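Every protein chain but one is kept in place in this view of the complex.
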Amino acid sequence: MFDDLHEECGVFGISMESDSQDIIKNLYLGLFALQHRGQETCGIAYYKDNAIKTLKCEGLVSGEFFEKLPLGDQSCAGIGHVLYPAGGNSGIKSAQPLFFHCNKGEMAIAHNGNIPLANKIKTDLIKSGSIFQTTSDAEILVHMMSRIQGEDFDTALVDSLAKIRGAYSMVILHDDEIVAFRDPNGFHPLSYAQIPGGIVFSSETNAFDLLKATNWIDIEPGEVVFCKRGKIVKKQRFADKGRVAQCVFELVYFARPDSVVFGESVQQARARMGAMLARRMKVKPDIVISVPDSGNSAAIGFANEAKIPFEMGLIRNHYTGRTFIKPKQELRMEAVRIKLNPVKAIINGKSVAVVDDSLVRGTTSMQIIKMLRDAGAKEVHLFLSSPEIHHCCFYGVDTGTLEELISTKKTPAEIAEFIGADTVNFLALEDLKACLAKPNEYCYACFDGDYPTEV
Amino acid sequence: MFDDLHEECGVFGISMESDSQDIIKNLYLGLFALQHRGQETCGIAYYKDNAIKTLKCEGLVSGEFFEKLPLGDQSCAGIGHVLYPAGGNSGIKSAQPLFFHCNKGEMAIAHNGNIPLANKIKTDLIKSGSIFQTTSDAEILVHMMSRIQGEDFDTALVDSLAKIRGAYSMVILHDDEIVAFRDPNGFHPLSYAQIPGGIVFSSETNAFDLLKATNWIDIEPGEVVFCKRGKIVKKQRFADKGRVAQCVFELVYFARPDSVVFGESVQQARARMGAMLARRMKVKPDIVISVPDSGNSAAIGFANEAKIPFEMGLIRNHYTGRTFIKPKQELRMEAVRIKLNPVKAIINGKSVAVVDDSLVRGTTSMQIIKMLRDAGAKEVHLFLSSPEIHHCCFYGVDTGTLEELISTKKTPAEIAEFIGADTVNFLALEDLKACLAKPNEYCYACFDGDYPTEV
Amino acid sequence: MFDDLHEECGVFGISMESDSQDIIKNLYLGLFALQHRGQETCGIAYYKDNAIKTLKCEGLVSGEFFEKLPLGDQSCAGIGHVLYPAGGNSGIKSAQPLFFHCNKGEMAIAHNGNIPLANKIKTDLIKSGSIFQTTSDAEILVHMMSRIQGEDFDTALVDSLAKIRGAYSMVILHDDEIVAFRDPNGFHPLSYAQIPGGIVFSSETNAFDLLKATNWIDIEPGEVVFCKRGKIVKKQRFADKGRVAQCVFELVYFARPDSVVFGESVQQARARMGAMLARRMKVKPDIVISVPDSGNSAAIGFANEAKIPFEMGLIRNHYTGRTFIKPKQELRMEAVRIKLNPVKAIINGKSVAVVDDSLVRGTTSMQIIKMLRDAGAKEVHLFLSSPEIHHCCFYGVDTGTLEELISTKKTPAEIAEFIGADTVNFLALEDLKACLAKPNEYCYACFDGDYPTEV
Partner (left out) sequence: MFDDLHEECGVFGISMESDSQDIIKNLYLGLFALQHRGQETCGIAYYKDNAIKTLKCEGLVSGEFFEKLPLGDQSCAGIGHVLYPAGGNSGIKSAQPLFFHCNKGEMAIAHNGNIPLANKIKTDLIKSGSIFQTTSDAEILVHMMSRIQGEDFDTALVDSLAKIRGAYSMVILHDDEIVAFRDPNGFHPLSYAQIPGGIVFSSETNAFDLLKATNWIDIEPGEVVFCKRGKIVKKQRFADKGRVAQCVFELVYFARPDSVVFGESVQQARARMGAMLARRMKVKPDIVISVPDSGNSAAIGFANEAKIPFEMGLIRNHYTGRTFIKPKQELRMEAVRIKLNPVKAIINGKSVAVVDDSLVRGTTSMQIIKMLRDAGAKEVHLFLSSPEIHHCCFYGVDTGTLEELISTKKTPAEIAEFIGADTVNFLALEDLKACLAKPNEYCYACFDGDYPTEV
């Protein structure tokens, strides 16, 4: 309903020296910190009494999931997952972690990413006898492992991963062991850190903050980490170091500002993007406002650079939950207005620079600009802290179809006219790169079509 | 909590000539009619837009499941399932139908029964590369089919079933096709019948009544029926006609009295068992009462044969749902008293014949007899419309352990003393057989230990 | 939806010598036993920390109410209520006990009955300044009490009750005191009994059985009982002994068969009504069946008297909860068929006597008879264990409008033709009276229009 990009997941894991009641609580807190990466389903799997137990629910971790949380259970290893609805998959059916019992033992998997050639691999596997029960790409991996006879779990995993290209950051619970890895291009983040008596794994570092975990380390692209009873027991490469192609949208939009992703403070990276937009600015707005919350960091960077006052010109209603509007058609068209309201006293009579992270279809921006005009804005200049999106993503970001992407059909000037802005200003790709410490280690395929893998 | 036998499931299916909105409603009604066969989870799978959709919920079909029922969806084929909690499996994880995608296509399976050698088969399959995601025996079948290369679905199914002994009555949704079969021994019932424009499949015929389905036919033991677009397209044997061994407890206890199971009216079969008990009676009770609802039919047959008045001496509270007492330890011990209450005016000063279907652990009976004594019963004679249970069941009935079965440790006289009855009277095995039209076509293993298959 | 009579409530109360945790559990069990008297809402009020606490919920006592039950709270006095939806009132708004704070102190009231002149009294009270917050007749009483200045609670209560005619059986929680009373005509039942350390009050005695309460005593019509700290401290008449007019439908239909109501065993009274019908029978049915569960007791009495076999010819599905069909129009017309199913093997080819408690609109009976005909019944004779209903009730029974009552428009022969029965046989009013020990102490107004009070 809202015109933004979606990602599919957040993953989390904990390994402890010995059984502890804290593990369930910490899995909960970890998923709570990652909630922004997926609100459709949540779930955990943990090792108890020589078996893997799971709990998976629809909705937020603070909802039914929290009610059912087995806070009294003791365990030494567990993983968790939050899911964004992707494509046709939704509801409890898609919830992870997935459970598998094969000749490499029992395991549960939590997956973040998308494997472009998954369907091809899956078709081949099915042809030769594999059975799939879900639509998750993670299931492919288990089938590949299971077919490698005579090898143990570790070897089968490494051998299988070596054959899979695409975006996957996964944690696996294998008996009392946690295994975590990132694809060879390192599309999505995955890190680990220390807590007293254990190790935690997380898609983002803000979960480490909540758990007071320290000394975090990014898992390398193409690296798998084996962790048992609270200790890293092995780190191993399963692919040669090739092109690192980290999803730049993690920095632009997905990650929480308080996370450090790909070595960058998300907050600071966004502020630099905003500042860069300010340096290229050709208009003279009176104030800078953001589209909260996604545009906040860039807008502040923009304002500080431009020496133009930053103002809270749009107020966001934070009581808009996952279902606040879904079931009743009558309220659909009010969705943007329910979520955002301009502050007339701030906006009226001003030339306003509005900073947002990206422009996908343009429908939400059109409504925001209409609201700002109604509130008396003299001029409205839209600034996007990312370039024009010309291509679809195959690595786990839901960009919609090519047809839906407004930049595939209109120039910035045409977009400005279409959405009612005075000007629309994208961050140039080169400028975006200039904001990053290691610009060569990112995927910019949605901007330039240069896909790091076969798609 | 209540001292009775449990079975695992009811299965249901519908195939229609063409897409219809009625199919979802009729799946609901079918499961509603089979609700007594399982109250833990319920679910449906149906074919829509060239794919299989599923809805699975915890609890009764009239609960969350009903709220979420997609009554507006059109479909030409669907299956349904209700589940009784078996062993350690419970909650939404165990809900069926199960979904599989393999080289024989997409399919959903609903299963009633138990395959004693399942774990052995499963271990072998896993060793050679199969991956299991559930603990249902139904998953074995799909793996076996998937490994048969170069054959179509029908052939692979028939070839696989030929290798599986045990108790299974299943319906499979395979694209727009419904496939239904019973194991070679025919442990549990499965029948089909006609509705205008289609065919329905059901564990019990009472669902046919609700749907006004006519001309029902039992699927033969070892027979598979293929049904497409509302028509039976093929019937095929997958095993030689061997020993038919239908679960006699379907007649004694599980099935609804208004069903016809294994060619017998359940109501009438139970009445004959009650009448037989009356013929063997050596005491002279004043009145006959039943333990409602399971003892009703036998008690009426008993009373009519013995020419002793049948009375409602125990009143059952029907507001005791699945969870009415579960979560609060404080109320556990009141469970039997909450469910049943004697009518003092009827019981007081009388010699009472109490008719129940079977005696498992004896704990409930003990409480009932205590209540009847407190209500003033002069004598209490317990009559069971089945023999003493000396052996565990491996075919889908949860008898508990050998240790728990009271008849493995005590004679009827000792049981009478233990539970406080004046006499305890079991139906003799030969007498039970004499109540059945085809006594050789039943499994009596829980009474005599003669298991029809390897266990 | 179902064509039967409705009553409005069940009331319950407990007074204990000293604070006890058992009181909440026992209020729950008491309401559980009275659940058949109302499934729309349930609630309790209890005395704790010098204040009255309440919990009121929609639905069954085993639902949300049970989840929220404060089982850890200690108290020495509490009351409870279950409600049937009456007239336009429904949902949590109508839930009782009601709470009031007035110059007689704080109190909570649970009410069963209806006061025909309530609206007149209420209008007068409102005119002279009273404020009403509910539509319950119980609120009138509190206003009358509150206006009596200079008197204490007890005197004000007795003085007020002396002025109110109509049907009311109430329990009041007044601080740590329980006060219970029945209207001067004694329309609805209310009794009390002893438990160790306390006294319990209940609409029906089956709740006493569940709580192992002994020595129960009916509160007299026109009598109020004051109970404090587990002891009856005072019993007082508030009206002269006039015409006792107990609702005969409590015996015919409302009460549980295991209760003793108005000095009669409900089960036995119904059996006598059935036997009386049998004595007047002019046809020769092969079998007797009941419409379960309401017709069971009468049918058994009928069969035992007529020496015709009693059979379970209709099986009732007990999974039909309060909401099982409500929200979906698609399933409304299936309601009777979902609830009841004939046993063809029993019915086919037989002349069947069907026994039910009463005939209101005839719509359900019509469907039942259709089902029996479809099951092959040769003849269907409907027997009702009560006379023709010619008049509306103003004392708490929802008979619908005069227009809806089939007997106001049709003779038994016309009814038989309308509903498809061969014959329809009502119990004659004189015969009904002959089944009762004290026939002069009942209200038969719905049959003969002789209302015991101004209406």
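In this document, chain identifiers A, B and C correspond to the written order of the chains, with residue numbering beginning at 1 in each.
Here, a contact is a pair of C-beta atoms (placed from the backbone, for glycine too) under 8 Å apart; a residue touches a chain by one contact, two chains touch by 3 or more.
Remember, it's a predicted structure, so these values are computed and weren't measured experimentally.
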Kindly name the visible chains that come into contact with the excluded chain. A, C
Of A:155, A:320 or A:351, the one touching the omitted chain in the full complex: A:320
Touching the absent chain in the whole complex: find that residue among A:300, A:384, A:406 or A:421. A:300
Touching the absent chain when the full complex is considered, from C:142, C:219 or C:372: C:142
Given the contact definition stated above, which residue among A:342, A:362 or A:387 touches the chain not shown here? A:342
Chain A residues that touch the omitted chain in the full complex: 25, 28-29, 32-33, 35-36, 39, 60-62, 66-67, 69, 71, 206, 209-210, 256-258, 260, 265, 267-268, 293, 296-297, 300, 303-304, 309-312, 315, 317-321, 323-324, 327-328, 330-331, 334, 337-338, 341-346
Had the left-out chain been drawn, it would touch chain C at residues 54, 56, 92-93, 98-103, 126-134, 139, 142-143, 146-147, 149
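Keep this in mind: only the chains that are shown with their structure count from here on.
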Give me the set of chains touching chain A intersected with the set touching chain C. B
Cα-superposition angle relating the copies chain C and chain B, to nearest 5°: 180
Is the contact between chain A and chain B built from the same residue numbers on each copy (over half shared) or from different ones (under half shared)? same
Separation of chain A from chain C, taking each centre as the mean of its C-alpha atoms, in whole Å: 59
So how far apart, in whole Å, are chain B and chain C when each is placed at the average of its C-alpha atoms? 36
Dist(centroid_CA(chain A), centroid_CA(chain B)) in Å evaluates to 47
Can you pull out the residues of chain B that are in contact with at least two other chains? none
